[in-house]
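Dropping a structure here in structure tokens format, bear with me for questions.
For this view, one protein chain was removed and the others were kept in their places.
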């Protein structure tokens, strides 16, 4: 019998190693896997590269991970927010590296990784600072920039319900990056509000099929 | 009030013009929009380029469209089947053009069109006849072929339920190409078993958001 | 004498140009305010990049849901008939040309339609771009709404942007507190001005040459 559930968030993140690239779901705090991040802070892995839309809000979740100085590099689209002071301080002190990626390129580069593409020509960012030094090409009269996949060693995501095969459904706009990050990471760890019996999720309504999820934990 | 429903399949396909590229959903007959295809045959548009996984089965649906000699070119992955005699006869007589595309490249080229990418480097087909003459590139030690989007003037798809905003849900493996074709065509026409009131579809469970659907008809 | 539009008037003016049935993405800030002025009799589909279509107004106090937010991370609601989806699908809508209209703010707009709205280029600024570049290339029409001049009185509509670009030649129409201006292959064409302003006055506050349509005074 295959059962991907683990007992605690600490068990789930135990395998994350120093220097790993970790995708973290969420858009602001919606969909942020707060309990998994707390467990990661307690676990102690450092020199992490984090992929997230933002760079932490307030002093919890991703912001707390930053504050604990576990993050070497952020790959994100929107670090600067009214309450992104933890990131702001590290960035201004030169203590964190930033790769700024337009949000749709972040999405499609994550999708490219998950779907095995080698690179994609995207129109987003053409002619801007964020495409400087990148290969460009005109295709049918429109300009594109060549962008490479963003993959990860681990993805930490938040879903609403999951079953022991790792099938997931999400809640409202907490869905955001969860499904595409799940496909792009070698090991995807999902925190869910409830682990439901196999068969409780309607097969028409599963958003992330279990093939993309390696571990899940109810929090 | 926005109501994308039309009264009959004939109304739905009335705008399809000679020489159009038309995506038709379905994998074999599962998900094939048979009533829309029948209406298209009756409507009379010719010199069509059809995008479908197959090239018709038996003598109904896409096969009947082929038999009526409305199709100039097929773009598909798997034309040859036990009951693909309509296509086989046209092909052997040199009366239809075939662009054979590996199924996953068909999917990702349709997705590229829907998502506005200019081209993608895909590993599928590298080193085979189907990549001959195409640009290739080695990325991180793996070989890729550059493939361009497949877009369409119209997509004809089949779903289970739809509402007046064009939101769709599908049934079992009839889903197949429907959602990705809907995003790749200028005008997507869906036939559904039932048009349900707005709000009857759970917002968590809509598979094709109405933005990708221009017309729908209950059959 | 003339009176610039206030923010609500400007939002209301943009709202008038959004036809029923449009799929619309309203950027963070002033553009978000446009939602308040859409004709409630018209069905207009608001898209938010974080994965919802059919976005409704702010919830009643006490009914906020931290998992139902917009791109600006404000609490919102979902209309009957709206739906949720993931970021891949959301940006398929944006990049793939499925959004009819997006409305963005601006630091600068150039006469050729270049837009700068994400980065002042200041050395110590922390850059943040979000989905603006995707909307700039992907929406069928990019509207910009902005004050006509900066707080220091400098033109925001310029010959060439000095700030880092968001998108190249992407802007279709500019709504300022003083005028409505189309970006055309022949240059900037003023379609409307606030009452009492002269063509010369408007030109003096604009860093690029303006043309004026016949209905502007």
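For reference, chains read A, B and C in written order, and residue numbers begin at 1 within each chain.
Keep in mind that, in the parts below, contacts are C-beta pairs under 8 Å (C-beta built on N, C-alpha and C of every residue); 3 or more make two chains touch, one makes a residue touch a chain.
What you see is a predicted model; the values in this text were computed from it and never measured.
One chain is not depicted; across the entire complex it touches A, B. Summary of contacts with the chain left out: across A:99, A:138 or A:204, the touching residue is A:204.
Looking at B:33, B:79 or B:166, the residue that reaches the missing chain in the full complex is B:79.
Note that of A:27, A:121, A:170 or A:212, the residue touching the chain absent from this view is A:212.
Chain B meets the missing chain through residues 27-31, 53, 77-81, 84, 87-88, 91-92, 98, 100-108, 110-111, 122-130, 143, 170-180, 207.
Contact between chain A and the unshown chain involves residues 1-2, 111, 113-117, 163-165, 167, 183, 198-199, 201, 203-204, 206, 209-212.
Definition applied: only the chains that are shown with their structure count from here on.
Taking each chain's centre as the mean of its C-alpha atoms, the one that lies farthest from the centre of chain C is B. Taking each chain's centre as the average of its CA atoms, chain B and chain C sit 35 Å apart. Distance between chain A and chain C, defined via averaged C-alpha coordinates, is recorded as 29 Å. Computed centre separation for the pair chain A/chain B is 32 angstrom, with centres defined by C-alpha atoms.
Shared interface positions of chain C, i.e. residues touching 2 or more other chains, are given as 78, 84-85, 88, 91, 95, 137-138.
Residue positions 115-117, 204 of chain B are each in touch with at least two other chains.
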